[in-house]
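Okay, here's the structure, questions in a sec.
A single protein chain has been omitted; all remaining protein chains appear in their positions.
Entry: subunit A
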Amino acid sequence: MENCPCIEAAGPINKTSFILAWSPVLKLIAENLTIDRGGRRVFQDLSFTLDQGTALVVTGANGIGKSSLLRTLAGLVSLAGGDIRLEGGQADRLPFEQTHYFGHQDAVKPALSVLENLTFWRSFSAATPADVFAGKTVAPLEALELLGIAHTAHLPAAYLSAGQKRRLSLSRLLVTPRPIWLMDEPTSALDKASEKQLLDLMNGHLASGGLIVTATHTDLALDTTSILHMRTPDPSEIAPQEMLS
């Protein structure tokens, strides 16, 4: 935080709703992140610290690098410089292995049934519960019930609508406990009711001591948020700078 001139620290906005935030143990620290994609610098020297129980809402214009930032945190884009650390997590796991990525693609196999899709991810993704993160494991059927697609459990996933696929993809986050959720446009393809459900789940995750980084254009009514606004401050500069507001 100190070593980056373009970013100011922003604490949790609403501290009363979350007691653990006073003594954060899990901490996601990104220092001087610099990313090149396709020979073009997407952003440089982006730093932030995210405390336990806080959601970081990344905003900014299209193409500014929000998805790139999330994919970097997910370990899918290699860093040209900088460092990502998770303090208080499992020491023998990399930060992205303690992370759920909920991106634009649903990773749903149409040839498998809804339940088969979900049980595969439950067994395949390693659960990385941290001592200080109280996230509980939900059974696959329960997770489907929670998201209102339990009646489709034994149907091939090919028959699901876009929104239902999205919800199936979301249920993946519930069956394996991991402290960090990266959510790229989480509300896309969801109706109003599911949006409300999504917010409840996200707030639940924060309340149990998780962290969320989300890129979004809609206002999400989350309990404790910091905002990271990415923008190009000066057209003469090549790299967009980032501001916390």
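Note that in this section a contact is a pair of C-beta atoms (placed from the backbone, for glycine too) under 8 Å apart; a residue touches a chain by one contact, two chains touch by 3 or more; residues count from 1.
FYI, contacts and distances are computed from a predicted model.
Looking at what's absent rather than what's present, what does UniProt name the missing chain, "ABC-2 type transport system permease protein", "MoxR-like ATPase", "Carbohydrate ABC transporter ATP-binding protein, CUT1 family" or "Heme exporter protein B"?
"Heme exporter protein B"
One chain is left out of this view; which of A:Leu112, A:Ala134, A:Leu155 or A:Leu199 touches it in the full complex?
Only one of A:Leu112, A:Ala134, A:Leu155 or A:Leu199 touches the chain omitted from view, namely A:Leu112.
Among A:Leu26, A:Leu46, A:Ile64 or A:Val77, which one is in touch with the chain left out?
A:Val77
Kindly note down the residues of subunit A that lie in touch with the hidden chain.
These residues touch the chain not displayed: 37, 71, 74-78, 93, 96-99, 101, 103-109, 111-112, 116, 119-121, 123-126, 128, 172.
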